[in-house]
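As you look at this complex, bear in mind that one protein chain is not there, while each of the others sits in place.
Naming follows writing order (A, B and C), and every chain is counted from residue 1.
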Amino acid sequence: MTVITYREACKQALRAALVADPRVFMMGEDIAAYGGCYAVSKGLLAEFGAERIRDTPLSESAFVGAGIGAAMAGMRPIVEIMTVNFSLLALDQIMNNAASIPHMSGGQFAVPLVIRMATGAGRQLAAQHSHSLEGWYAHIPGLRILAPATIEDARHMLAPALADPNPVLIFEHVMLYNVEAELDERIDAVDITHASIRRAGTDVTVVTYGGSLPRALAAADTLAAEGIAAEVIDLRVLRPLDMTTVAASVARTHRCVIVDEGWKSGSLAAEVCARLVEMVFYELDAPIARVCSAEVPMPYAAHLEQAALPNAGRIVAAVRQVVRPA
Amino acid sequence: MTVITYREACKQALRAALVADPRVFMMGEDIAAYGGCYAVSKGLLAEFGAERIRDTPLSESAFVGAGIGAAMAGMRPIVEIMTVNFSLLALDQIMNNAASIPHMSGGQFAVPLVIRMATGAGRQLAAQHSHSLEGWYAHIPGLRILAPATIEDARHMLAPALADPNPVLIFEHVMLYNVEAELDERIDAVDITHASIRRAGTDVTVVTYGGSLPRALAAADTLAAEGIAAEVIDLRVLRPLDMTTVAASVARTHRCVIVDEGWKSGSLAAEVCARLVEMVFYELDAPIARVCSAEVPMPYAAHLEQAALPNAGRIVAAVRQVVRPA
Amino acid sequence: MSGDKLHLDHQTLLHLLAQMVRIRVFERRCAEMYQREKIRGFLHLYDGEEAIAVGVMEALTPHDAVIATYREHGQAIARGVPMTHLMAELFGKVEGCCRGRGGSMHIFDRARRFIGGNAIVGGGLPLAVGTALGDRMQGRDAVSACFFGEGAVDEGEFHESLNLAALWRLPVLFVCENNYYSMGTALADAESVTDIHAKAAGYGVASEAVDGNDVVAVELAARRAVGAIRAGGGPQLLECRTYRTRAHSMFDAQLYRDKAEVEAWKQRGPILRFQTWLESSHLVFDDEVAKLEAAAEEEVSAAIAFAEAGHFEALEDLERFVVMDEVPA
Partner (left out) sequence: MSGDKLHLDHQTLLHLLAQMVRIRVFERRCAEMYQREKIRGFLHLYDGEEAIAVGVMEALTPHDAVIATYREHGQAIARGVPMTHLMAELFGKVEGCCRGRGGSMHIFDRARRFIGGNAIVGGGLPLAVGTALGDRMQGRDAVSACFFGEGAVDEGEFHESLNLAALWRLPVLFVCENNYYSMGTALADAESVTDIHAKAAGYGVASEAVDGNDVVAVELAARRAVGAIRAGGGPQLLECRTYRTRAHSMFDAQLYRDKAEVEAWKQRGPILRFQTWLESSHLVFDDEVAKLEAAAEEEVSAAIAFAEAGHFEALEDLERFVVMDEVPA
């Protein structure tokens, strides 16, 4: 067992991928000379050279599209969009090319591309740099969307993402990079299909993912002290959703709170809720509750930002309300 | 009473707006010399001249951004993005500027901009030209999203949209342009805040909007013949949602089916469902059902396209299932 | 035929003419099939521009990649996509090259490295940069030929793609089919500088403007450009000046241009010109032209029959390939 940061886990994953397959290469803004905006790729240029660790111009649409083309030409590109905030500039390529070409070409072409981006708020970066759009991206057929919330997933999700013949988007939450934990070296692979029960419980199911997992776990601790046993599910894969795991849990607990850093209206939390209604409506003993971000462009001031984000306190309150309505 | 097309209603609205306010002007691709890709703006160039009816280069990001800037400088631009499919290229401007600047600037600047676009499938235009993303756009705080489904709304929603100090996106469904109906000339205004009950009923609430309204009404006819009285609600405004009207209806009917041309996962239908769970859970006698588009890049072949879209038959089946579960 | 010189032998000349005629006839029948509602959706015909697809394609090898737009029947045919598969695609049949999912705007043919058929203006340029990058990284001596209209020059993707290709000296042949209109918008109403090939200077990309209605000139220029790319000269831009003598699509009333302008260009049409020149120079015999026309008619008729006889994909397969099970070999 060694203790490493989430950032280091991401980097180990990249390094392993580059070593394992000569078709793998990285491109993105400031990943090489600068070492990556969040220092994830620091050192990789020296190790793998400028052919495989490519700094790109600030041309999100072009280099994402180039990643798609390179994937179609037989490479296994890992494209880094520095943060999700800039990915809007590449959205046409992602939706209209990466996600559409396999089906639209009648299955002639696959797009085995991985796109990584940092996501989320909490660092006072204000409206244009604090988006949490991974749940929104999960609307798009043809994509697989991953949200590693643990060191283990940060370390091991990349390999199956690269092995996937489809475009895979990996969202790394900015507040997780500095998180440290033990990496169990006996585990050398994870799947990218299942949700994971991170804490078992019987009274309520708390469904979450990514940067909100630590918040949900903290809330579960508090709730445990009050005698409420919350089961915490980490979705891990935002598309396609593993609703089997979630629905089975809710069928046991009969109550559910969904925690999602996206804006509430049209959030992934809404989708999870709608699916539960479709799947286990008659098992529900209380309305499903959502704890999401306030529907505001994220403000800079710390107190406003924190007020806008889901946190353990709001999760605890939502669970209490669901478990013991006033 | 005169019978006009939806297209003509859109045009009358534009003409009236141009006449009423010298600050109003239009810009977009092929709106002037060509007359508009769906012929909505045909004739306006001759009537209002090239200063106010502006053909733009194929530069969605720049001319949408220019619309934002012009609005901030005191104009009341109506920007046409030919179809929603191309709006992804302008999404950064829409989300990070239009929707963010008012809040981010502490209320110093408003962005009184109207963006119109055609949306939806049904014309065999295949994957890249058949998106139905209005529900997806409704995720973004700061925007008002309108979906005129009737001739009356097509004629009258534009004026309040222009009067709104906020960016308003108007989505016109491509399958509606040729629809004809009577325009009641005694009505000279509509609101852009409320959903509308288009058909009263007691057994089930069918919630829909835009291009799916005719499908829902057709389904209600069929259902009526079977003795099922469906109430059909046209959301009209996709953001902010008028859930009061919807919840009140469901509180009466106790059953709900939501029809939405968006892809199912992460659809607006999911949001409506989640809100109903939050608001009227204990009134629900059956799971809420969704009739959405299949989660595929839209295929070209007619039979596949029709199979992917919501239609009256699927709505009828969903309602039957909700009202009289097998 | 190679390098900078064309051996204008009899067979070659006939071949160039035949290719253009095949495209023309195919599309004339497409328009007819559209009227008969066998083809639906958007249908963008290539009349008047055939010399470009034919000329450029002669300069490519099967290893090269071709990336095109929604107006790509000409490129597809010149590239060798069988008309049967193409017509079946337009009919929405499962025998179509994309199983009927793509339609006219999305022709793909993996066997011929024909990578779309892209209906987002400018959307293909980044892809071509990517295929060129992928090829180069794998040591393949392949060129990515990317066709786009002058309308795509307005888009940011043009700028970003030319820069990236030039920066990394990638083997991309950018072929701008400048037909002076993007839908109904005249070039001068869309671009502040209408000399498109001159824009390449901003990226350090070598470029040339060529009479896009002269198939031999196009082929020569394309061979020069492809030669330069293969010699390591980095991306090249070829601006082919031409004219679309039909409407933009089947929904276009052409309010934006004069009939006389269209007529004038028709007189300069690539087939008419080339054929007239061949005939007046006695480079072909009378019956040869008639023969190749008949062959084209026959080929297209066979394609229509094939398409007619085809089947609609089973509804159960609607979701197939949304998510791929494997990367096709």
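Assume a contact is a pair of C-beta atoms (placed from the backbone, for glycine too) under 8 Å apart; a residue touches a chain by one contact, two chains touch by 3 or more.
Every value quoted in this text rests on a predicted model; they were computed, and no experiment measured them.
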Visible chains that the absent chain touches, using the contact criterion stated earlier: A, B, C
Residue among B:L14, B:A71 or B:A274 touching the omitted chain: B:A71
Which residue of A:P77, A:G120 or A:P297 touches the chain not shown here: A:P297
Contact residue for the chain not shown (choose from A:Q12, A:Q124 or A:T222): A:Q124
Contact partner of the left-out chain, one of C:A31, C:L167 or C:A228: C:L167
Residues in chain B touching the chain absent from view: 23, 25, 51, 56-57, 59, 61-75, 77, 92-93, 96-97, 101-110, 112, 141-142, 144, 165-166, 240
For chain C, the residues touching the chain missing from this view: 154-160, 162-163, 166-167, 189-193, 198-199, 201-205
Residues of chain A in contact with the chain not shown: 29-30, 33-35, 37, 55-62, 85-86, 89, 123-129, 294-297, 299-304, 307-308
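We adopt the following convention: only the chains that are shown with their structure count from here on.
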Label of the chain whose CA centroid is most distant from the centroid of chain A: C
Geometric centre distance via CA averages, chain C-chain B, whole Å: 36
Geometric centre distance via CA averages, chain B-chain A, whole Å: 30
Chain B: positions in contact with at least two other chains: 61, 85-86, 89, 126-128, 295-297, 299
Interface hub residues of chain C, defined as touching at least two other chains: 98, 100-102, 106, 118, 120, 123, 156, 322
